[in-house]
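Of the protein chains in this complex, one is absent; all others appear in place.
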Amino acid sequence: MILRLKRGGGPAEIQALRSRIESEGLRVYQSPECLRPILAIVDKVPEALAADLLQSPQIEETTQPKTAWRLVAREFRDSRTQIDLGGVRIGDDTVVVIAGPCSVEGRDLIEETARSVADSGAHILRGGAFKPRTSPYAFQGFGVEGLRQLKDAGEKFGMPVVTEIMDAADVPAFVDHDIDCLQIGARNMQNFRLLKAVAVAGRPVLLKRGLSSTVEEWLYAAEYLAAGGCHDIILCERGIRTFETATRNTLDLTVLPLLAELTHLPVIVDPSHAAGIARLVAPLSRASIAAGAAGVAVEVHPRPHEARSDGPQALLPGELTGVVADARIQAAISGRQLA
Amino acid sequence: MILRLKRGGGPAEIQALRSRIESEGLRVYQSPECLRPILAIVDKVPEALAADLLQSPQIEETTQPKTAWRLVAREFRDSRTQIDLGGVRIGDDTVVVIAGPCSVEGRDLIEETARSVADSGAHILRGGAFKPRTSPYAFQGFGVEGLRQLKDAGEKFGMPVVTEIMDAADVPAFVDHDIDCLQIGARNMQNFRLLKAVAVAGRPVLLKRGLSSTVEEWLYAAEYLAAGGCHDIILCERGIRTFETATRNTLDLTVLPLLAELTHLPVIVDPSHAAGIARLVAPLSRASIAAGAAGVAVEVHPRPHEARSDGPQALLPGELTGVVADARIQAAISGRQLA
Amino acid sequence: MILRLKRGGGPAEIQALRSRIESEGLRVYQSPECLRPILAIVDKVPEALAADLLQSPQIEETTQPKTAWRLVAREFRDSRTQIDLGGVRIGDDTVVVIAGPCSVEGRDLIEETARSVADSGAHILRGGAFKPRTSPYAFQGFGVEGLRQLKDAGEKFGMPVVTEIMDAADVPAFVDHDIDCLQIGARNMQNFRLLKAVAVAGRPVLLKRGLSSTVEEWLYAAEYLAAGGCHDIILCERGIRTFETATRNTLDLTVLPLLAELTHLPVIVDPSHAAGIARLVAPLSRASIAAGAAGVAVEVHPRPHEARSDGPQALLPGELTGVVADARIQAAISGRQLA
Partner (left out) sequence: MILRLKRGGGPAEIQALRSRIESEGLRVYQSPECLRPILAIVDKVPEALAADLLQSPQIEETTQPKTAWRLVAREFRDSRTQIDLGGVRIGDDTVVVIAGPCSVEGRDLIEETARSVADSGAHILRGGAFKPRTSPYAFQGFGVEGLRQLKDAGEKFGMPVVTEIMDAADVPAFVDHDIDCLQIGARNMQNFRLLKAVAVAGRPVLLKRGLSSTVEEWLYAAEYLAAGGCHDIILCERGIRTFETATRNTLDLTVLPLLAELTHLPVIVDPSHAAGIARLVAPLSRASIAAGAAGVAVEVHPRPHEARSDGPQALLPGELTGVVADARIQAAISGRQLA
């Protein structure tokens, strides 16, 4: 149950209401940003209490969402979530481009790539330090050393960085290296322990959709983050697994207008992993922003054929410049602007 | 094997070459439109003949596509296919909007809808006369009477019409009623008898992708049409079946840039059947054209809640006007124009 | 709505009840075989009529199935459907083995194969005369000549035959050649025109599940046959399309106990098309019968590597003998016997 309080109620009144609810053993959360206070009760509300609340002079409106997610539901905020990601604003009226190599492969290479990302006009640098790989014998990333190289490259060219975290135990290392945004990968979308650990890191989180996750499961995963105290969540569609094998995955852009109705969180798209083919990335980036995405995350490499992972889907620096130019146009015609 | 002949060869020379190939029991087709004659041999070419052909002074170049489709392959044409659909040009540099109700439900209603389609600036009228329905007890369409009503409505407002054909035996009725474009529905994409019958109808064909058809199977279905003599084929992506149930189907826009590499045929998108939710149609239409679609086909109804089928996915006339306006903008920024 | 009448009602009383229902514009069907008469109304019953029927002294019980299929619903029969397929009994207490080549490839070969099928103890001969092929250039079957060869081979070795029909226009040829059972292939499961035409052929029908058809859609397809007058319907699970590519399709045996609850029709399994690998056919046949299948349909070829289609999934004659032996054991431990 979501409770919209009347304007003017002070902290003491809100606290009294919360105490009343919690005294019945129910969990209640307060919306972090709203004109009027909004509370969400995440447990089943007994009828007697529901009747009480309906009559409370403090409460203007109660709603009962059909699903069990509450804190990420559209109804829990007055407006859409705006996130400050290391100085880059992500949300309703901006379009962001995140770019970088699949994996951080050395100091020189990440610097070379970061320079081209910055030159292209993209906003945020990405790159994997901890790599989830299907085979135990494949290159698993540089780990903590990769975090350092990525952050240094980002700072050198004035860009915040985002990179994947695979284990709760690594949270301190990510914070120590001042990683601006922690990414939860597709395979870990329902790694609930990791979600709980990352939620308290105090950083924005990029939550990729699982390979075969429904929209409902995805929003529940986001709810794990929100219930753990993380409000700056960016959803990332990256293609789902279907019968089609002509492309690596099937990019599901239908979720963009759908999620705009279901949640206040911004959604970006990763067309590189979806398609698995570099030539498809530019048109799919355009389509993503046209469908309402708050941005795109793409892979770029100065020499894709030398990449230690996912070379075939990496853009060349010049192609990235085209993606940013297209993003600017699509942003403009939808009344937005580049971040 | 695809053979590109040198310029200047006359019909007699081409015929001699074809005879040489056919004398070995191989099937050979000639490209309908090209600067230089192009021939495709669709059977396995014996080594001796292949060696012969490579040395032929008439032949400039031979290519061996990896897949067995030939006539719809990019290599079989010099340029992309341009189709004249009852006066509307579909293909590389135009963007077309096809609109109409799910089913033709009576003379007054189809006229009312046709008027709003014409007013919106859309180009082609659609509407089902023969309806494939999951249940035998559901409304199956008005049949031939529906064809008549649709065509009359199209003529009244100066628009060509497209409608689905479900049985080879109905081809004469479609031709008699001067239906401008015959649609093969998703469930019939691999109804090979129907494909063969429609191929000789002498009309453009709109070939919808099957619910769980791969790109490869789709192009083979188009090849059935082409091998049967139909060159004016429009492919239509309409969503595939996946595990996701939040939307009716999953729209696969990844195929747009992919098909641009694999075939010379134009591809349009039907976001109405993909999403199954009217509110998602406008953003998905924008995304489709941004990804390179030659147009969109959408459902519209003056009073969606009264529709006998698929009401929840039908746009209101005013919403259709917005879709056409968006299509115009997306066409413009990609160097194209409305058809 | 399904109406179970009291015992003892004569034809005149039943006809009066039907007339009463039909006078309101509703379609009503009578169950072909039952201790007490059962009627199914397939249209929405107005409240007034429903109240009337509930009070009718003739009616013992009314039920309202949740789905719109009626004639194939469990409730429409007192017992499960038993089918006489050219002398072979298919249904509740028997297990049948159908075997033969993918396609009929000539008189000698089909006779050689039929001999080994008969020798193995299998009951029914299968073989394709009309072949649905993905590519228009692939071998499309011998057509009517194939029907003749198949029927002759069946007669020579005392087995009824089943083979696929692809077009409504071919029904007379199938009847003329006395084909014992008409098969609707997976690609045509929702070719509704074909279903309607086959329903009136007066022969048992083997209805394969579509590649991506839900159980619901499959039963609706069966309902098309039943509504058209065909009561002898055998469902055939043959694998569905999923993300897994290690096998040709994913065999869905979960449907066997599920369908036993939803319908009175017998269900058999085709493990050859599901797996696409001959070595997997024997264990999957055992599993199918253990899960309750009324039989299996498998492909066999004396020299699989010479087969013109689907050789990799064809059993050798000796392997078929093993499948029949296993079927006998699985039948016995489930209280059934070979047909």
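A, B and C label the chains in the order they appear, each numbered from 1.
Note that in this section a residue touches a chain if its C-beta (ideal position, glycine included) is under 8 Å from a C-beta of that chain, and two chains touch if they have at least 3 such contacts.
Note that the coordinates shown come from a computational prediction; the quantities given were computed from them, not determined experimentally.
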Just list which of the chains on display the missing one touches.
A, B, C
Which residue of C:Ala291, C:Ala314 or C:Ala339 touches the chain not shown here
C:Ala291
Of C:Gly158, C:Gly229 or C:Pro283, which sits in contact with the chain we cannot see?
C:Pro283
Touch with the missing chain holds, among B:Lys131, B:His177, B:Arg193 or B:Arg241, for B:Arg241
Please give every residue of subunit A in contact with the chain that is not shown.
27, 42-43, 68-69, 132-138, 166-169, 187-188, 190-193, 211-212, 216-217, 220, 223-224, 227-228, 241
Interface residues of subunit C toward the undisplayed chain are 212, 214-216, 239-240, 242-247, 250-258, 261, 274-275, 277, 279-280, 283-284, 286-292, 329-330, 333
Since one chain has been left out of the picture, which residues of subunit B touch it in the full complex?
212, 241-243, 245
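Everything that follows uses one rule, which is that only the chains that are shown with their structure count from here on.
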Centre-most chain by CA centroid is B
Inter-copy rotation, subunit A to subunit C, in degrees (Cα atoms; steps of 5)
180
Subunit C and subunit B are one sequence twice: same or different residues at the contact, by the over-half rule?
same
For subunit B and subunit C, what's the span in angstrom between their mean Cα positions?
34
Between subunit A and subunit C, centroid-to-centroid distance (C-alpha), Å
49
Going by the contact rule already set, what residues in subunit C reach two or more other chains?
212, 241
